[in-house]
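One chain of protein is taken out of this complex; the other chains stay put.
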Amino acid sequence: MDIRFTGVIPPVVTPFNHGEIDLDSLGRTVDFLISSGVHGLFVGGSSGEVAYLTDSQRDAVIATVVERAAGRVPVLAGAIDTTAHRVIEQARRAEVLGVDAVVATCPFYAINDAAEIADHFRAIAAALNVPLLAYDVPVRLNGKKLGRDLLVALGKEGVLAGVKDSSGDDVGFRRLVAANAAAGHPLAVLSGHECVVDGTLLLGGDGCVPGYGNVDPGRYVALWEAAQAGNWAVARDLQDQLCAGFEIVYVPRGRSGDATGIGAFKTVMAAQGTIDTNDMAFPVRALDGEARDGVLAIARAQGLI
Amino acid sequence: MDIRFTGVIPPVVTPFNHGEIDLDSLGRTVDFLISSGVHGLFVGGSSGEVAYLTDSQRDAVIATVVERAAGRVPVLAGAIDTTAHRVIEQARRAEVLGVDAVVATCPFYAINDAAEIADHFRAIAAALNVPLLAYDVPVRLNGKKLGRDLLVALGKEGVLAGVKDSSGDDVGFRRLVAANAAAGHPLAVLSGHECVVDGTLLLGGDGCVPGYGNVDPGRYVALWEAAQAGNWAVARDLQDQLCAGFEIVYVPRGRSGDATGIGAFKTVMAAQGTIDTNDMAFPVRALDGEARDGVLAIARAQGLI
Amino acid sequence: MDIRFTGVIPPVVTPFNHGEIDLDSLGRTVDFLISSGVHGLFVGGSSGEVAYLTDSQRDAVIATVVERAAGRVPVLAGAIDTTAHRVIEQARRAEVLGVDAVVATCPFYAINDAAEIADHFRAIAAALNVPLLAYDVPVRLNGKKLGRDLLVALGKEGVLAGVKDSSGDDVGFRRLVAANAAAGHPLAVLSGHECVVDGTLLLGGDGCVPGYGNVDPGRYVALWEAAQAGNWAVARDLQDQLCAGFEIVYVPRGRSGDATGIGAFKTVMAAQGTIDTNDMAFPVRALDGEARDGVLAIARAQGLI
Partner (left out) sequence: MDIRFTGVIPPVVTPFNHGEIDLDSLGRTVDFLISSGVHGLFVGGSSGEVAYLTDSQRDAVIATVVERAAGRVPVLAGAIDTTAHRVIEQARRAEVLGVDAVVATCPFYAINDAAEIADHFRAIAAALNVPLLAYDVPVRLNGKKLGRDLLVALGKEGVLAGVKDSSGDDVGFRRLVAANAAAGHPLAVLSGHECVVDGTLLLGGDGCVPGYGNVDPGRYVALWEAAQAGNWAVARDLQDQLCAGFEIVYVPRGRSGDATGIGAFKTVMAAQGTIDTNDMAFPVRALDGEARDGVLAIARAQGLI
């Protein structure tokens, strides 16, 4: 396992201002996260609104994060596109921009089986000079879940260096960790869920990629350190505090999934001063009115602002 | 309703040969379809394996089809990408290449609500000089179905000129046709399903976009003409014959959705001589062995080869 | 095929009044349907709120319908329970009460495969002296769809006499009709959908089981007769009229699926005088206020009241 890809690796949000990417706010976010002690940065993920960014916007975001991180922590970049040849084009540009690893999903829009998905990852890894991690996010990908056997086999082959598991399948996560351990631990197995990091570390997970880590990175770092030290009651308490803050994503009613989750993160970050506005990528509108007030009320009660 | 977008409009397959796009075979396919009497061509759809094509491959395919069609029938091009700004980049290139209309889905990978989806289509239409049609294909898009009220409202606004409905929701299709008629018929409502064209024309649909139309276009044209003449028993018989041939897609066992459906079409087309090989886009492997034999046996029994 | 199970066979609603089954209203419903020309009655289906009825209530409903029908049309009874041995207990009671056929679903709550489901139907059929029909209703049954091959094989074996297809899978319906025809037509294939009866009869379906047939049975009978005569334009117009009335089920907002659909039927039936109240089985509350007004406004506009 490549230890550069363990610990707390937040998926960095992409700040906007009146429809344009706000690179100043992005730079401040990078500084805030690194100074909070995170172990890596994941740029171009779902929380980074990657699906809404054109190729030139993606490049600008990656370049800014790589430059600002300046080697202090590794930078992983999502190369999100429908199939291997398109992913490779995304990934090579990221590689040229200096990222330390690429993260790719299984094909989407396309309808493939396990053998085709394995070849997909093999082709991407073969085209790159940096490590490849798989991104398992069925909620965005027609429910497609990457199988345990597929992932561990690709780990043993040297195709994959890790997995970001955002599947919400806790039994599947534990089975993956166990099979990975039995295979010599080729994969860094990272949880993409904000609210069960204590449990996933207890069972042997290698880290987490929490979107809410943009809001409260220091507490995730403290949770990680408690877990490393075996202080599970402390870890649980920190996780409970994180969960109490994460309730912000359940406040907005009648809005889309992206508006609700990422929108709540940005709303608190703007109030914290990390970013200038809580604007979202078109066509998602920023939270305002009661939704914004409700999010901030929770953030205030949790001492986040 | 723009009558250029009615009748039989097959989604053109993308022929491959050893991993490269075979533009000669593509040109022959265009000629075959037009000489069979089809009323339009849809390039860059799911049957065209659009999700597997890089941007430069997409451009080459569109350019070839536009040039070969040479104005004999209108050419509609899929501009398939995750969100509006990315779709617009795809669509503008297609527009420059001379297509007569653009076809776009709702956002995918992104998680949006109806208001955001409406803005998505509005932004795409505003960026184009050619008409925009919506492509409703929940099976590839996380189950997201475009709502009847949304579609008809966007038709009345002048944002959408039509809909390709591949949702398989027959009740929804009829409700859409009825609401569209009540609104003055702004939309060309096209069925994307191969096997129920007679019924969808009986209830007032404006045409069809059948992937299997690559294999047997003449019979779809005859079905369309029978329906136009009100010869419903004849239409039904032709549809039954088409369904008997369409059974080729159920032959391959244990293969992916794309390998099975598009793969079966290409297998018969290669045997017909329209295209050189039944190769698929990477990482999908062509049908061979028993699957290929089974497909060809049906095609032979139906007089297709 | 047993021709007793073809034509228009409405699933009879179960009238309630202050929490008790209203057998007088039920009797009037039976008379209304038969005098409108329907070809059979299906009691104890989803539209009959069978899932809400205790065994003694089910028996009272079946007894009333059988007695009131008095042999004028065949009576089919749903025997709805989780698995074969429980279904058999339901079915035998119905048989004793004099029904002409039993209708059963695949197992639910249980999680079974195709072989187990086949044995399920075989056991039920073996325990009965009346014919057995299968009820395919995935929307209530965890998405489980009865396969074409399974159904036709059980038809050829003599296990099944027919299928009520409420799956909404139009391609599957056509493939079932074609395979059934090729096998010598052992099954009566009935559509459970209100809005596509013209198309399903055009392609060779044997009848329909429309819940909305409780509201407007005469028009379904006229549609059936037009289809039998090959007057497809007339059939389509009647179907369009039925669909315009069926819009009542889309009026209620923010209510459950059962409240909305069956509730809308009962609301119009009460206004027609067929039943005394639009009460529903506990815990479903009757439509009232704006929802009721909206339903009745459509019914009035369509000349149903």
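Order as written gives the chain letters A, B and C; numbering starts at 1 within each chain.
As a working rule, contacts are C-beta pairs under 8 Å (C-beta built on N, C-alpha and C of every residue); 3 or more make two chains touch, one makes a residue touch a chain.
In this text the structure is predicted, and so the values were computed from the model without any measurement.
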Omitted chain - touching chains that are shown: A, C
Option from C:A60, C:A123, C:A153 or C:A286 whose C-beta touches the chain left out: C:A123
Among C:A70, C:V96 or C:A110, residue touching the chain not depicted: C:A110
Hidden partner chain, residues of chain C it touches: 46, 49-55, 57, 80, 82-86, 89, 107-113, 116-117, 119-120, 123, 139-143, 254-259, 281-285
Interface residues of chain A (partner: the chain not displayed): 168-171, 174-175, 178, 193-196, 198-200, 202-204, 230, 232-233, 236, 239-240, 243-244, 247
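Here is the rule we use: only the chains that are shown with their structure count from here on.
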Category of the chain touch graph - line, ring, star, complete, other: line
CA centroid of chain A to CA centroid of chain C, Å: 49
Intercentroid distance (Cα basis), chain B paired with chain A, Å: 35
Touching two or more other chains - residues of chain B: none
